[in-house]
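Take a look at the structure set out below.
With one protein chain withheld, the remaining protein chains of the complex are depicted in position.
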Amino acid sequence: MPLVSLSNIVVARSGTTILDGIDLDIESGEIVGVSGSNGSGKTTLLRTMATLVPPNAGNGTVLEARLGTPDIYRVRPLIGLAGHQATLVPELTLGENLRHFARLAGIDQDLVPEVLEVVGLADAAGLAAARCSNGMKRRTDLARLWMSSCRLLLLDEPEAGLDDDAVAIVDALIKRCVARGGGAVVVSHDAGALHGRCSRTREMKDGLLQ
Amino acid sequence: MTSTRQIVEILRRELLIERRAGEVITIVVPFAALALALAPLALPVDTDVLPRIGPALYWLIALLFGLQATMRSASQESEVSELEAMAGVDPAVRFAGRSLAAAVLVFGVLVALAPLMVVLYAPAPVPGWPAIIPSALLLAAGLGMLGVLAGDLTAGLRQRSALAPLLAVPLGVPLLMGSAQGFDYLARGAGILTWTLLLLATDLVLAIVGVVTARHLQEAKL
Partner (left out) sequence: MKGQSKLNRASQWLALAATVAVGAGLALAFTSPPDALQGNFVRILYLHVPAAWLAFLAFGVTALGSVLWLVTRKPRWDRLAHSSAEIGVVFTAVTLLTGMIWGRPVWGVFWSWGDARMASTALMFFIYVGYLGLRRAIPDPDVRAKRSAVLGAIAVVQIPLVYFSVYLWRGLHQLPSIRPDGPTMDASMLTAFLVNLVAFNLLYVALLSARYRLAFVEQTQPGPVAGTAVTKPRLEGAVDG
């Protein structure tokens, strides 16, 4: 079974169609790149695959859970989504954020110091998320993904706001996921950034994947 | 991760956030206290009605500002709700955890305002007043759930700060009456069982509706 199987997925918001009939299959081991200009719907596509946006029409399964049904709650912990904005509680420290996520998701908390090391934030664990730079917050997001053994990685503009070291973390994350039979979708407005990493690339235009 | 542990974890987080950067203790309670203190200033200086209206005003202000306290909860922020969603927390569990946290904050408001009301309004002493504590707990629970529901209904809307209370307050009338009338009956030596049962019934109804509609509401993001 493919990791992701989308058939004629339509997503509309406030009367505007954002995804106009998306067809996409992602098999285990694939790294799919999605490029497109601003406003083309790349982020919405990613969030739909993350089961956060229910489709208005069409059929889709993600990790064998049908979109728009209660099955999606079961598979969410296996999906690793890293968006533009880091998903962090501003008032908690980076370490607390990761421990909180671990406790909610049923992940061993002892992994937290390890993953902070991996992303190079071991010394910043005690800093409140609100006080950290965007780059640090995004690295924390990557640490969260590293901690949860996700089968599907969904990365939105992973290079934005990250230095070369951090970009290396992204590559390692993807490699690790794929090596374990998972897959990844990388979204970027910069088609060049995708070529090196992805097994295939498609372009989002007018709500459709070309 | 069992649901109970997730609920407790959400509660812990909310209380931790409130302790560090919260607005309930530093803004909502002072504002409610101010409202309580202002009412006598709007009445004639030689009025003798204060001891009789004190408790009534207390419950009314508890309703209005208690709801405000629930809206200040950080769990309304989209990043937090996304974090919980991607951690695989079931929407009904999210509702339960957030409502519990909101209820604790509301109870805090009730506890903070009570002595102030007694001081400012000098109501007649009510022997057996501890019997109102279960009602106060039920009130806090009800307002917690109502606040979370109203917050979810208006999440992401520009008009949220005015619209959420407009939705919650009329629906919260049984909570107001259960506690205010219950206290009044207690003061007059009558039984408060019926009023307490009304509060219990309201809480049960809100809990069931909240759990059943949790998935629908969580999907309805702007």
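First chain written, first letter: the chains are A and B, and each begins at residue 1.
As a convention for this text, a contact is a pair of C-beta atoms (placed from the backbone, for glycine too) under 8 Å apart; a residue touches a chain by one contact, two chains touch by 3 or more.
The shown structure was predicted, so the numbers you read here are calculated from the model rather than taken from an experiment.
> Considering the complete complex, which visible chains touch the unshown chain?
Among the chains that are shown, those touched by the missing chain are A, B.
> Just name the one of B:P44, B:P115, B:P130 or B:P170 that touches the chain not displayed here.
Of the candidates B:P44, B:P115, B:P130 or B:P170, B:P170 is in touch with the missing chain.
> Touching the missing chain, which residues of chain B?
Interface residues of chain B facing the absent chain: 149, 153-154, 157-159, 163, 166-167, 169-171, 173-174, 177-178, 181, 194-195, 198, 201-202, 205-206, 208-209, 212-213, 216-217, 219-222.
> Mind listing the chain A residues that contact the chain we can't see here?
So the residues of chain A touching the unseen chain are 12-18, 20, 36-41, 56, 204-207.
Just so we're on the same page, only the chains that are shown with their structure count from here on.
> Hey, how far is the Cα centre of chain A from the one of chain B, in Å?
37
> Which residues of chain B touch chain A in their complex?
Its residues touching chain A are 1, 5-6, 9-10, 13, 16-17, 20-21, 74, 79-80, 82-91, 215, 219, 221-222.
> Give the list of chain A residues in touch with chain B in this complex.
Those in contact with chain B are residues 13, 50, 52-54, 70, 73-74, 76-77, 79, 81, 85-92, 96, 100-101, 103-106.
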